[in-house]
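Missing here is one protein chain; the remaining ones are kept as they sit in the complex.
The first chain written gets the first letter, and so on, giving A, B, C, D and E; residue counts start at 1 in each chain.
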Amino acid sequence: MKELTHFNHAGEAQMVDVGAKGESERVATAAGCIRMQPETLQLIQSGGHSKGDVLGIARVAAIMGAKRTAELVPLCHPLALTRVDCSFEIADAPPAVACQVTVATRGRTGVEMEALCAVQIALLTVYDMCKAVDRGMVIDAVRLLEKRGGRSGHWRAAPEADPGTEA
Amino acid sequence: MKELTHFNHAGEAQMVDVGAKGESERVATAAGCIRMQPETLQLIQSGGHSKGDVLGIARVAAIMGAKRTAELVPLCHPLALTRVDCSFEIADAPPAVACQVTVATRGRTGVEMEALCAVQIALLTVYDMCKAVDRGMVIDAVRLLEKRGGRSGHWRAAPEADPGTEA
Amino acid sequence: MKELTHFNHAGEAQMVDVGAKGESERVATAAGCIRMQPETLQLIQSGGHSKGDVLGIARVAAIMGAKRTAELVPLCHPLALTRVDCSFEIADAPPAVACQVTVATRGRTGVEMEALCAVQIALLTVYDMCKAVDRGMVIDAVRLLEKRGGRSGHWRAAPEADPGTEA
Amino acid sequence: MKELTHFNHAGEAQMVDVGAKGESERVATAAGCIRMQPETLQLIQSGGHSKGDVLGIARVAAIMGAKRTAELVPLCHPLALTRVDCSFEIADAPPAVACQVTVATRGRTGVEMEALCAVQIALLTVYDMCKAVDRGMVIDAVRLLEKRGGRSGHWRAAPEADPGTEA
Amino acid sequence: MKELTHFNHAGEAQMVDVGAKGESERVATAAGCIRMQPETLQLIQSGGHSKGDVLGIARVAAIMGAKRTAELVPLCHPLALTRVDCSFEIADAPPAVACQVTVATRGRTGVEMEALCAVQIALLTVYDMCKAVDRGMVIDAVRLLEKRGGRSGHWRAAPEADPGTEA
Partner (left out) sequence: MKELTHFNHAGEAQMVDVGAKGESERVATAAGCIRMQPETLQLIQSGGHSKGDVLGIARVAAIMGAKRTAELVPLCHPLALTRVDCSFEIADAPPAVACQVTVATRGRTGVEMEALCAVQIALLTVYDMCKAVDRGMVIDAVRLLEKRGGRSGHWRAAPEADPGTEA
């Protein structure tokens, strides 16, 4: 039977030993979305020009958040990231902002957690900046889309977990 | 028409001035869940005894994450929290772990962001500890359930945003 | 003769006791600039639309940096800021970006350090984003412009310390 | 025409991909100064013995600040520094403290930002410790003096940017 | 029978609710020591002049560490400290450096943890700076000496827990 690797035989939490793993290129892509009222989405879309660039600020928060993942997730290994990319897409029906983040490093463990953490911080920042007009926004479908590198190799989310069908 | 309060008239981001607001008791409750394979849920449930307490660790991460919200969300005001409560519930169909966090402070702004951030870090920690056996887990329905205190008073999420119907 | 207040009689550093001071509204404004090649300034000015919003990102960095001042400056008191405002101005001769930050709190010590720290982080971020095209940029004239509140009351920089004459 | 590398073709900020760069020895030296009243400089000079070691504390702040650069500058890559050196010099006419910091690492990106950040935190700390006697101090001429390593190789600031002529 | 207050009735960790407590002046003093070879102690004592000020740097680390206690201790409430004082004493037989820290705030919870954390970081810093010459140093007798303020009032350590008898 499978075991949770973050615990030793006595069930005690540990930061798993990755010292014996070789360094390799690691890439992970995660995604998620935040659903909102149509009027809220309009406010976001009309920004970026004169009214305030919600997504530009959320992107900065995502990149900075990726760098701090190991401070937030207790058993996560610290890693020197070599790349963080964050993009947004507007969906109209239902009204939502979708976020996708790709993180890369050259190291002994993967960067799935960094990609997921960045997506969450991005969507949290969108919530913060729009909450005065729409407290009922919902963050949904935060998940790993793909990872490459390391012993477990290439992994892709099953198609049913794709953003289009999640929303 | 409504405006996004985190921008001035030139569309420039700012940390909104809350100096004129009085201090009052603020409470917020947020929730969310992480969906997974039934076998993954079983591993989590069998823990807490000898195999490792996933939810106990996620709870610590949630509480510590709540305290760091203002470092992660760019325009969020720093606040001295007076209470953080985090609880989990197991759902079988579909298999998921639901998380609920209540945060309180006595201050000039609300603690909605702290409650949402804590929920996200809790679910992210569950993902981290189980990802070796289930990379396809999805974090869903992260949202504010209720807030009290401050000028905007009491707010509750509409019933359709309740966890039962989100899953 | 005047004494440095951050040391006791033995010359040992201390975080000065401000517990006996009353809470009052504190505001501070600081400024500074970064001088650069005319071509670099043009790249910054042409951004904000399609080419990348250097100043928007520097503004976010300034606001987030203000919140972390007490972690960086050893003897600085931690404070719950109630407002951070950051604005930029373009100067053509000599080519430079000027930055001004206003910070406020209601507390027992002033926010001069937070305003200065935010200006520095903003200008450092401009440097970072433009350094691939112009390594010779110089950060200049970082100083306090004005402070209000607290026992020492209102203070304004002498006119000769104004940005116009510094550049 | 030159482009700002921290943005993609759509003008969106990104942490630039450095994964393909080889690791090499990187060194950067930055400098800056803080101008002050002659009496303030005297207080600093008379310290280090019995009255309090302003520059010793500023040096510690500089070293610790260098380590946190990637948390403060949004698009900066995290790096494991292998060396941080910070020295001060007293200038009498005009009265000022000059600071110089050298940082080194073995990595895929340079350490210019770490050296500049350390200089800024050092001077900010001097301001903090002397502000009770001199609020009008001005931080000036913060700039890169030299860098080595990496694809762009060796770079030195032009002589006119030297401290002597800046003050 | 007494209960541990950091857990609810289900045994789940929580940040205890202190919102109903009034704000009052809180002071705590903690102490501890680090025992070492006589030659190591001599190196520390000969510093402060030309050879390097170990205790001056440990003092800065203590003050900065006090400010970060709530980030390190999971269920500790964040507090805006109003005072941190750190002093050292040299003991010859057995050779040791003793450290004492007093912390104060005006708030809803005490500052015992901040005082203890500061002592630990101070002694850890002494270890770091001397470890190249003496790896066998031992940190001992870290404890609370006294606290004032709050519902539980004044508390003093029993005499047998005094440093003199611990060593």
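In this section, a residue touches a chain if its C-beta (ideal position, glycine included) is under 8 Å from a C-beta of that chain, and two chains touch if they have at least 3 such contacts.
This one's a predicted model, so the numbers in the text were calculated from it and none came from an experiment.
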Visible partners of the omitted chain are A, B, D, E
Given B:A30, B:M64 or B:A118, the correct residue touching the omitted chain is B:M64
Residue list for chain D contacting the dropped chain reads 25, 56, 59-60, 63-64, 66-68, 80-87, 104-106
Per the touch rule stated above, chain E touches the missing chain via residues 2-7, 10-13, 32, 39, 43, 47, 49-54, 57, 60-61, 64-65, 68, 71-76, 112-113, 116-117, 120-121, 123-125, 127-133, 135-144, 147, 155, 157-158, 161, 166
Residues on chain A facing the left-out chain by the touch rule are 8, 12-19, 70-71, 74-75, 77-80, 107-108
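Rule of thumb we're sticking to: only the chains that are shown with their structure count from here on.
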Per the touch definition, the chains contacting both chain B and chain C are A, E
At minimum, the number of touching-chain hops separating chain C from chain E is 1
Field rot_deg for pair chain A/chain C, CA superposition, rounded to the nearest 5 degrees, holds 180
For the copies chain D and chain E, the interface residues, called same if over half of the numbers are used by both and different if under half, are same
Rounded to the nearest Å, the gap separating the Cα centres of chain A and chain E is 38
In whole angstrom, the CA-centroid distance of chain A from chain B equals 15
Multi-partner residues in chain A (2 or more other chains touched) are 53, 56-57, 60-61, 64, 68
